[in-house]
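Only a single protein chain was left out; the remaining protein chains are all shown in position.
The chains carry the letters A and B, assigned in the order they are written, with residues numbered from 1 in each.
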Amino acid sequence: MDFAWSDQQRELLDAVGRFASHQLNYNVIENDRDGVFNHDAWKKCGSFGIQGLPVPTEYGGLGMDPLTTVAALERLGYACKDNGLLFSINAHLWTAVTPLVYNGSEAQKKKYLPGLCNGTLIGGNAMSEPNSGSDAFSLATTASKKGSRYIINGSKIFVTNGPVADLLVVFATVDKTRGPDGISAFLVEKDSPGMNVARKLEKMGVRTSPMAEVFFENCEVPEENLLGKEGGGAFLFTRSMTWERGCILASAVGTMQRLLETCIRYANERKQAGQSIGKYQLVASKIVDMKVRVESSRHMLYHYGWLSGHRKAVYLEAAMTKLHIADCWVKCCEDAIQIHGGYGYMTEYEVERELRDAIGSKLYSGTSEIQRNIIASMLGL
Amino acid sequence: MKILVSFKSVRDPSDVTVAGAAISTPKSVINPFDEIAIEEALRIRERGQAMEIVGVTIGAPPVDEQIRTALAMGVDRAIRIDDSRVLDPYAVARILGAVVKKEAPRVVIMGKQAVDDDSNQVGQMLAGLLGWPQATFVSKIEFLDDKTRARCTRETDAGLEVVEVNLPSIITTDLRLNEPRYVSLPGLIKARHKPIEVLTCDQLGVIVRPLTTVLSVERPPKRAVGTRVESVEELITKLKQEAKVL
Partner (left out) sequence: MVESLILIEHDRQRVKRSSLHAITLARQLGGEYALLLLGHGLDGIAASLVSYGASAVVVADDPALAEPLADRYAAIIAEAAQKDCAKTVLGTSSTFSKDVLPRAAALLDAPMVTDVVAIEDIDGSISYRRPINAGSMFATVKVQGDRRVLTVRATAFEPPAADAAPCPIKRFEFDAASLPNGMQFVSREERKSDRPDLTEARVVVSGGRPLKDKETFELLVGGLADALGGAIGATRAAVDAGMAPNDYQIGQTGKVVAPELYIALGISGAIQHLAGIKDSRIIVAINKDPDAPIFQMATYALVGDLYQIVPQLIESIGRA
């Protein structure tokens, strides 16, 4: 088992780190406070190549294998403080780009992937509804075929990137009586007639990632925008969800590393009662726990990446990776605040924001409870 | 038109990372002024005024990392003169002179100075050795008359100067000429297929011996720690009575 990066991987990871630390860390406190999406930073990431990391080169991507992709996202998380930007990038990659890559027709891939890869198009998906979250496949949005179009009716909630997306993968059922086998996926471009991106949703964290409710009222979508087969939506969703679970918290591993280093520095510099607070065991112990969480998260992430790259089944590993990293991330943030004391509570120190950003990780891409259910079922329970 | 861009690998002068250096970050970079030179060459090519951009640097194998960065930015091919000695500007100029004879570029662009040595000599010395015109500390370049001349704006102590130089010429760049692009991942991957030619001074046909020897390097004494003042009144009082400068 070779745990070393190749020279080429190292060069790529270093380039990602330099790019992010130089170009993406500005106005984060203000944008978080005001819930502002950084379009400029998004475009820079696109020009740099982030949004195209795992996409085959013939469609404008970099064709990176899963392990290199997650390592690059980890480095991005380390060097970029804007977790909301990263969340939007992840939503784009796993809920729009990935389904297109695996289920798109040649025409669809050629039409949308280049723009999605280079930052000119922003993607997302619309799955959850007010009455269906964890129970995703009980969705009520309908799509009925009328001639050469599908007419979509329904309402979606928690649409990440909704307010800024150029393309949404919308899940609707063509036949409610078939249950999950009626679910189909549609590529819906922004400003489609009958599509209404409604109020922006205010969140606790990742506030620089915009989110909205989206209403479909007799929204017309051309039949060539059906993604995959009619009735193939559940399968498409599950498959892209597996990618999402494995990869969406890759950047969180980098974030935790950064938090760890920040805490070590602070613990060495901050002196109370005559010594650095790091010398007090209760403080040191928290930092030790952070370190162990970072390492275990990293190993799970890389193992998932390796398995995925070797085309092994990763349904179980993806769920475990997501469950574990989310848990570690939240705990690291709690510890980081505690270590920083009062300063940890102040927005200008940028430590409290990390916890607000991290909490969502136990909710999106399947709650931690759902991940546990998945793992339990995979264990034969 | 062929452009030769000369660049130097230097220790990174800026604070690079967000949170510390635990994750490996490159400790050497392309000299910032040379990066500006590379960027300018790329822009000249993007305007359709140049066909080929060749990069050249002098150093041992580790500087290949900076060469790959230059290639990733868009330089077409690069030459590394394999020499691990500490060279002074005159030695560098003589080596570059041999490279110029080999490559016959129409323009040589380089940074006005290296931020580690701060000598600001190489470009001018190279121009003298070749008998070529020079435009130094340039903040704007325009090619005229079907690229037989270049009009350059120079930043001087008194303001700005505009000169025209016949080509071929040496141009050294100043800060405000442009803002260099960042390496993109696609650029990095393309760079892996671009050729790097490694030559020794022998192969180039040039023998140089640095004429400058560094005897020692030390930090200057720190200034004495100053004092905080709390108000304008206090500052003025101290400047008058203590510092006796008002």
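By our rule, a residue touches a chain if its C-beta (ideal position, glycine included) is under 8 Å from a C-beta of that chain, and two chains touch if they have at least 3 such contacts.
None of these values were measured; they are calculated from a predicted model.
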- Query: Since one chain is left out of the picture, which of the remaining chains does it touch in the full complex?
  - Reply: B
- Check each of B:M125, B:I141, B:V183 or B:C201 against the chain that is not shown and name the one that touches it. B:M125
- Footprint of the hidden chain on subunit B, which residues? 13, 33, 88-90, 93, 112-113, 115-129, 131-137, 139, 151, 154-166, 169, 174-176, 211-220, 223-233, 235-236, 238-240, 243, 245-246
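As a convention for this text, only the chains that are shown with their structure count from here on.
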- Query: Once you find the CA centre of subunit A and the CA centre of subunit B, what distance in Å lies between them?
  - Reply: 40
- Note on the structure: Note: in the complex, subunit A contacts subunit B through residues 8, 10-12, 14-23, 25, 47-50, 53, 62, 75, 78-81, 257-258, 261-262, 265
- Contacting residues of subunit B [partner subunit A, same complex]: 16-20, 22-26, 65, 68, 72, 182-186, 188-189, 192
